[in-house]
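Got a structure for you, questions after.
Rest of the complex left out; these chains stay put.
Residue numbering begins at 1 within each chain, and the chains themselves are lettered A and B in the order written.
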Amino acid sequence: MVNKIFTIIAGIGVPLTIIASLMHWSSIAMFLIGAITVIALSSFMGRATESLAVVSGPRIGGLLNATFGNAVELIISIFALKAGLIGVVLASLTGSVIGNLLLVAGLSFFLGGLKFKRQKFSFHDAQHNAGLLIFAVIVAFVIPEIFSMSMNETETLQLSVGISIVMIALYLAGLFFKLVTHRGVYQHSEGEEYSEHEEPEWSKKKSILILLIATLAVAYVSENLVHTFESVGEQFGWSQLFIGVIIVAIVGNAAEHASAILMAMKNKMDVAVEIAIGSTLQIAMFVAPLLVLISLLMPESMPLVFTIPELVAMATAVMLTVSISNDGESNWFEGLTMLAAYVIMGIGFFLL
Amino acid sequence: MVNKIFTIIAGIGVPLTIIASLMHWSSIAMFLIGAITVIALSSFMGRATESLAVVSGPRIGGLLNATFGNAVELIISIFALKAGLIGVVLASLTGSVIGNLLLVAGLSFFLGGLKFKRQKFSFHDAQHNAGLLIFAVIVAFVIPEIFSMSMNETETLQLSVGISIVMIALYLAGLFFKLVTHRGVYQHSEGEEYSEHEEPEWSKKKSILILLIATLAVAYVSENLVHTFESVGEQFGWSQLFIGVIIVAIVGNAAEHASAILMAMKNKMDVAVEIAIGSTLQIAMFVAPLLVLISLLMPESMPLVFTIPELVAMATAVMLTVSISNDGESNWFEGLTMLAAYVIMGIGFFLL
């Protein structure tokens, strides 16, 4: 049912975006059409990814999920960079971090926890992720923020580029660690078996084809979407910051939302956590530094310097998530706590 | 013996407060009489609560302890709000948080640890509390502080009210979680049995009656006490901040101090930790936001914005407590570390 609706929306949304763009419809119309279409397309990407995940096991599956969820994010951000909207890009990175940690993981814990009293996930993955979250957000994002206060623009950019290179290198080393040198070292045997008994929705070939087409369509729609932000913000009384942190992040991460929650409700918490936290790590350690490097080719470069409220939101979200998830267990109240933190930050960014 | 002394003090203290107030004795005399009387009354509340706790089991017992300990706090704060002493209220909330975490839990760990080599308490409760402490102090107190820096007064108050509502809702959800949906889920069987072999000091009826009378008496004495702060501060060279953070907090939390330490020395660490940390959570997630909402009815509203030193003291106290308590074990040195942190903060607030 839901799938059919999304198929129809995507089928109508993409041509409608083309028409709206040609006929110069109002920004609000274009914003709504664009946002809903991206979400529908993301759901295709989510389903295709889930099919691939069933074939590939939970870890590679989680990785695939995170990659293609963040493809949308990356595409939107590149178009925003091209349009000179550096503030929006940094805000949407912030939004992805707090959205994935507090909203996606929070909803997964909450909704999964309503069905199951105690849900378990890999303690070792939680520890591994905690270390990287603290590395990425608490070290690699906080350092340029604080140090740049007594630096000029060139030094700030040099620091940003240096940090970006270190982060990407560490991110790749982390994949090597997970997939090569320590593959399965920390795995408890039960986790692996879940997927065996399930049939993928689509074949491997079909999944990949759908992923590719949906990604291209997302790219096209995103470019149009980005250009509506300014006037929509004015009309709704939303700041650029609020649009970036809350709206773009929710639209851009809809795929993760859907598939993580789906997995949580099937009690596959390993995959749900991998999507939510793995996706955050990919945003922070790969997408963000990559955008810094890409911005060097653009007219205006983007230093890795968030605003103080953005940084505080991300850092506190990381501390809360680490503290809640590091026992390898979840329940509905832990999810609700994370959602409450998200609502508090949302109110803050709205009023700012 | 001690109990008899407290009975005498309370019996003399309450009428003495009335006389002192009618005859306009010096502030210092009234401050001393008030403070000692409140502590003596608190000890009654503590004993009544302990009797109820013996009947009700360790978890409900801890909850009762925290509630009636914080009744004193709440009463003093409402009178201080009425007197327009917003700075003192925020300072005394700060003092309750760091006092309960570092002084009450610290003394419990230290004195309990002198008697027992290693004391254990519920690992799951510690995890649960850690998440909430980080939510309340690191997220819900830090966000308004940082965001309000670029907000006007109205926005700051709106943010404070929004956050307060979220916190109270989450606090109530937490009670529902603990007492209904997950009652006993994380309980190890041993903990429950302690109380069975003990006789309550007073019957249930008598305990409740004493609680009520003592609460009323505390309210009367507190109102007089609050009005002495300003001139006492001047005469001793204490700042309003120091009075609020250290003096009011110690007087207002004397009940928790006494009963938590008592429990620790009986090796009932589950109850001791529940009192100290549960009380902190109640202050941060219930009393503080409730005072924000109550202050809307007062001539001057109180935003949830602490001073930077207050916030840093609370946040670092939370980090230290979480790191020390999250293994579900304590010893005298861990207690001493917490006490050392309290002394450092005390020196800081004294010199400020």
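The rule is short, and it goes like this: a residue touches a chain if its C-beta (ideal position, glycine included) is under 8 Å from a C-beta of that chain, and two chains touch if they have at least 3 such contacts.
Bear in mind that the values here come from a model prediction, so they are computed numbers and not experimental data.
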Given 2 visible subunits, total identical subunits the whole complex contains: 3
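The definition used in the following text is that only the chains that are shown with their structure count from here on.
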Inter-chain centre distance, chain A versus chain B - centres from mean C-alpha coordinates, in Å: 40
Residue ranges of chain B in contact with chain A within the complex: 124, 127-128, 130-132, 134-135, 138-140, 142-144, 146-147, 149-151, 155, 158-159, 162-163, 166-167, 169-170, 173-174, 177, 181-182, 185, 322
Interface residues, chain A side, partner chain B - complex: 117-118, 308-309, 312-313, 316-317, 319-320, 323-324, 327, 331-334, 336-337, 340-341, 343-345, 347-348, 351-352
